[in-house]
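Shown here: the complex without one of its protein chains, the others still in place.
Naming follows writing order (A and B), and every chain is counted from residue 1.
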Amino acid sequence: MDALGEFFRVYQTTIGVIGINALLALSVWITLYAGQLTLGNAAFMAIGAYGAALLGMRLGVPFPLGLVLGAGLSAALALPLGLAVFRLRGVYLAIATIGFGEVVRVVLLTLPFTGKALGLNGIPPVTELWHIYVSLAVVAYVLWRVQGSTVGRAWAAIREDEIAAASQGIAIRRYKLAAFVAGAAIAAWAGGLSAHLNFSIEPGDFGFTRAVQILVYAVVGGTPSVAGPILGATLLTALPEILRPLREYRDIFAGLILMGVIIYLPRGLVTLAELRKTRRLQEIGAADVA
Amino acid sequence: MLLECDGISKRFGGVHAVAEVDLAVAPGQVFGLIGPNGAGKTTLVNLISGHLRIDAGAIRFAGADVTRLAPHALAARGIARTFQGVRLFKGLSVLENVLVGRHARMRSDVLRRLWPRGVPDRRDRERAGLLLERLGLTRPQALAGELAYGDQRRLEIARALASEPRLLILDEPAAGMNPAESARLRELMRALVAEGLTIVLIEHDVRLVMGTCERVAVLNFGRKIAEGTPAEILASPIVREAYLGSEDAA
Partner (left out) sequence: MAEQLYNAIFVGSIYALFAVGFALVFSVLDILNLAHPVVFMLGAFVALFCMSTFGLPAALAAIAAFFVAGLFGIFLDRVAFAPLRRRGAPPLSAMISSLGFAIVVIRLMELRYGPDLTSYPAGSLPQTVLQIGDARVDGLRLLIIGLAILLMAALTYVVRATQLGRDIRALAENPHAARLLGVDVDRAIAATFFISSGLGGVAGALLGFAYNAIYPQMGTPYELKAFTVMVVGGMGSLPGAVLGAYILGIGEIAALVFLPAELAELRDAFAFGLLFLVLVIRPRGLLGHGAVERA
């Protein structure tokens, strides 16, 4: 028992980070499930992080409310952004969201009250592990149930064939926006939790690299179910810890895993559990991510 | 009149894909639309189903103006269609394809499903199952992309029917079907009309068109060049000329 307590203490932060990365991976998963590739969720995470931290530190807003407001602000920004870009095809949407991400990062570097390049320090570390994991459990549960509902089916139809989906009565714009905005809100919530776990945040934490990282969690883990992104985030966050002796080479492993998965298991690692179905999908050319 | 098109036009660049086409389809009719390749038939269908914007003219469905409506709104009003070359949700199962087809008629069950044992609407699944049986699709869990071509076409029709439409537009449903399958399609269409459905049929298979349609319109170069009963169309020299004596019009 003592050993367990010891393990827990040493790895507490890592366990927290795994939970947050899982939330972030889920935020990207929703949009992928609806056929959209977004690299803007690191920016929404930043908005949630800075929003919650600033509201708490400067205006004394209680932590839970700060989280909610951060998520709300992200959602409010995601709506016009989503409307502006919903018509863009895959690659172009990705680029547009990259652009958005960079604009947010630069704005954070420039605004006076964000601490600019030094970021915010001394954020009260009020995030508990249970905050993170309850959030994760709730989000994962809701998304799991939504997946099997009319909404989830509509998203899957949009992903498969948008034109046909429209003819079945699916309001494409509304559904895409819903996925996009939901993803932004979840990412922001995770950002708020993360800011209060780590004492300090700076704009560099939320750039292109981070956005790509989040996407990678979802893609490597897998897209057919909510278990995928959670698995991907856990594996890729824990990997550096597991490979501590090989610390120098862990990026190389990560890169190789990424390539291996996308080439040989395109729907992600979770599909190892249903290899036969994956074979069938590969045969009809429907095995890929988006 | 269930469907009325008044002077519909669509331009791509400088070319008129569809030019001033008038159509009137009465309820319960099977209306055929034929014409040589490139005549604008599919463009016209895309205009009616809302996938393309009309440059000029108006469309009325059951008396209401639907000219500017998006495809999903038209589906909600009762217009369903199949696509030339089949657009199924390949990675989804056969059953799921049909369930998506019912989207316009299903009540959103998101909130109900948040309860751990929230029961999905049995009725929708039952109806979907019945449709699959009717269309001769026996493996609801198969992936749509795995089906043979003929089965895929039938699945697309099942999906279209799932929304209980008032008007069904079939875009070359018989392409790639053998005579036995075409015959079954003819039977199906007759049965559907008997149940009150209106059908617009775009086809190259002349036997199918002549055998099922009460009225036929002929398009060429985006314009309607003839309209009448199948017999009138067959006899029309204008139509013959449009097809240039090809096998189709023989």
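Things worth noting here:
Definition applied: a residue touches a chain if its C-beta (ideal position, glycine included) is under 8 Å from a C-beta of that chain, and two chains touch if they have at least 3 such contacts.
None of the values given here were measured: they were computed from a predicted structure.
Every shown chain touched by the omitted chain in the complete complex is listed here: A. From the options A:Val216, A:Ile230 or A:Val270, the residue with contact to the unseen chain in the full assembly is A:Val216.
Of the listed positions A:Met57, A:Ala76 or A:Val107, the one in contact with the omitted chain in the full complex is A:Val107.
Residue-wise, the contact with the chain that is not shown comes from A:Arg87, picked out of A:Arg58, A:Arg87, A:Arg174 or A:Arg279. The chain not shown here is touched by just one of A:Ile15, A:Ile163, A:Ala227 or A:Leu243, and that residue is A:Ile163.
Take subunit A: the residues that touch the chain left off the picture are 37, 84-85, 87-92, 94-96, 98-100, 102-103, 106-107, 109-110, 162-163, 208, 212, 215-216, 219, 248-249, 251-252, 254-259, 262-263, 266, 282, 285, 287-290.
In this text, only the chains that are shown with their structure count from here on.
Inter-chain centre distance (subunit A to subunit B, centres taken as mean C-alpha positions): 40 Å. Those residues of subunit B whose C-beta lies close enough to touch subunit A in the complex are 49-51, 70-73, 75-76, 80-81, 83, 87-92, 96, 99-101, 103-110, 113-114, 118, 120, 143, 145-146, 159-160, 163.
Within the complex formed with subunit B, the residues of subunit A that make contact are 142, 145-146, 148-151, 153-154, 156-157, 160-161, 163-172, 280-281, 283-287.
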